[in-house]
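A single protein chain has been removed from this complex, and every other one stays in its place.
Chain IDs A and B follow the sequence of writing; residue 1 opens each chain.
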Amino acid sequence: MTETDIQLDHKGRLKHFLTTEGLSRQLLTDILDTAASFAEVGGRAVKKVPLLRGKTVINLFFEASTRTRTTFELAAKRLSADVLNLNISTSSTSKGESLQDTLHTLEAMHCDMFIVRHASSGAAHFIAGQVAPGISVINGGDGRNAHPTQALLDMYTIREHKRDFPGLRVAIVGDVAHSRVARSQIHALKTLGVEDLRIVGPKTLIPADITALGVRVFYDLEAGIENADVITMLRLQRERMRSALLPSEHEYFACYGLTEKKLKSARKDVIVMHPGPINRGVEIDTHVADGPHSVILQQVTHGIAIRMAVMAMIMGAATESH
Amino acid sequence: MTETDIQLDHKGRLKHFLTTEGLSRQLLTDILDTAASFAEVGGRAVKKVPLLRGKTVINLFFEASTRTRTTFELAAKRLSADVLNLNISTSSTSKGESLQDTLHTLEAMHCDMFIVRHASSGAAHFIAGQVAPGISVINGGDGRNAHPTQALLDMYTIREHKRDFPGLRVAIVGDVAHSRVARSQIHALKTLGVEDLRIVGPKTLIPADITALGVRVFYDLEAGIENADVITMLRLQRERMRSALLPSEHEYFACYGLTEKKLKSARKDVIVMHPGPINRGVEIDTHVADGPHSVILQQVTHGIAIRMAVMAMIMGAATESH
Partner (left out) sequence: MTETDIQLDHKGRLKHFLTTEGLSRQLLTDILDTAASFAEVGGRAVKKVPLLRGKTVINLFFEASTRTRTTFELAAKRLSADVLNLNISTSSTSKGESLQDTLHTLEAMHCDMFIVRHASSGAAHFIAGQVAPGISVINGGDGRNAHPTQALLDMYTIREHKRDFPGLRVAIVGDVAHSRVARSQIHALKTLGVEDLRIVGPKTLIPADITALGVRVFYDLEAGIENADVITMLRLQRERMRSALLPSEHEYFACYGLTEKKLKSARKDVIVMHPGPINRGVEIDTHVADGPHSVILQQVTHGIAIRMAVMAMIMGAATESH
């Protein structure tokens, strides 16, 4: 069974949300449309809808991430769910309990949804394959593999500014090799019809086989973002320097840091995205991050709406089938 | 004043829940019956009842325990209480504040209930003796002394499978000397009428005076569980090896690990219980833990219902007397 199969129920509705890979254009569009209906909740005086009242959502974090945990917690609370944060690195797995026993124990407490964050690629998929039929898993980022809610909030942001996908030129810039965000973006962008999709970065950080995904590779930033409608910058993990894949932050910024000068190579109405947290002066210049092309904070806002949409769609399907 | 006296109000209703010792058969049965009425809440689409709305429940954990904390937090939230988690080892007691000052401060905030977990035997009782009249204490496990909600969820599980207690043969297997679970189980089982109650384990882990509680001691596993209706395995603390009370995990498993082969000595419809988290291959073989006799995950489910029942009964009595 592929990741795609496991994500859908027998009616083709979202059961788990593990990856953007293999999901249909229709389903991705449905998520974006549903998110649009939740976007206005964030602007209300009472930011609360009762869709997940009496449901139990578990933030099952095997790797710390304040930002992702916070957005899922807020999204779940605004849907009126009960939320529990479990930081597994400091919990009873340290008493020698296996991951499967932890999962089955949480299931036995009648939890409805696990948000899984894990340092190992494939962890969310593995967990989705283990849980009882009534439980859904959302991937909050697993290793280098996928971060599908991040990719969807990026698609939402692009659609807000650019209407339709097929005619767009999109550039993904930075450490693609280690990026779950890039992988999830590529699958979503290709499915939504983007033809001119570019990967830009140093050779040491671009996987050799990436062109198989229908992208073009550029080792020069200005060439890669030429006439781009959308540029999405990836966060540079500082660990990469230490591991000798990169010379220095200074040199990286000189070649691949997005500055106002280099940005002139792109279209005048280009939008600049970044999943955050940003490293100012490393992958992005502070004037670009705070400048008129930046939509970085809009991405955060859309992230709440996307997460509400995914949880509500999954729970809606789950409630119907039970 | 004994622990029993302090647990009841002047009408004999539950005020604190510190130990199963000395509670009447009627009261234990009332808790099991109340839990039965909460058990179906876990299966509902909206797992929420408003009984503790506007009440403040504090998880006062002096010792880390993700599993126990999680079940109490879920139970309280499903009763609509506001829940606060205080991990006291990292809080203002480190600023030199005394336990009593911490308690009185929380009382002054109009908290209604403390769930206490502590490494020292007697801590929950001590705290119940200190708090203001309006506040109730539930023991979430204190040293080697008691873990009464665990024992009650075990009783609930037995009753689900075996109907009535008096005719049963029950074996408690493992490190009884260090086990608050075993102590709470023994008191509950005796009160509910179990006559043939057996303690099974190595001499170094069985207290010499345990027979005073009306149990029989076996040093041989197969003899101890012969024709048993119920076997409850205790978790082996790995620290015991280091302290030279035990030779090795391997040797312990050879003598006291519950395997399918040894289980043949019990009745064909025996149920196998364990408070979790389980050590597979130490006190229990993985085939038994996941096998047809195991009711270990049912115990977890019943734990939510029991905790909801105890909180609701205590709060019901408290509300009436105020």
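In this section, a contact is a pair of C-beta atoms (placed from the backbone, for glycine too) under 8 Å apart; a residue touches a chain by one contact, two chains touch by 3 or more.
Small disclaimer: the values here were computed from a predicted structure and weren't measured.
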Omitted-chain contact residue, chosen from B:82, B:222 or B:249: B:82
Residues belonging to chain B that touch the chain removed from view: 53-56, 82, 84, 86, 90-92, 95-98, 101-102, 104-110, 319, 322
Chain not shown, touching residues in chain A: 42-48, 64-67, 70-71, 73-74, 77-78, 238, 276-280, 297-301, 303-304
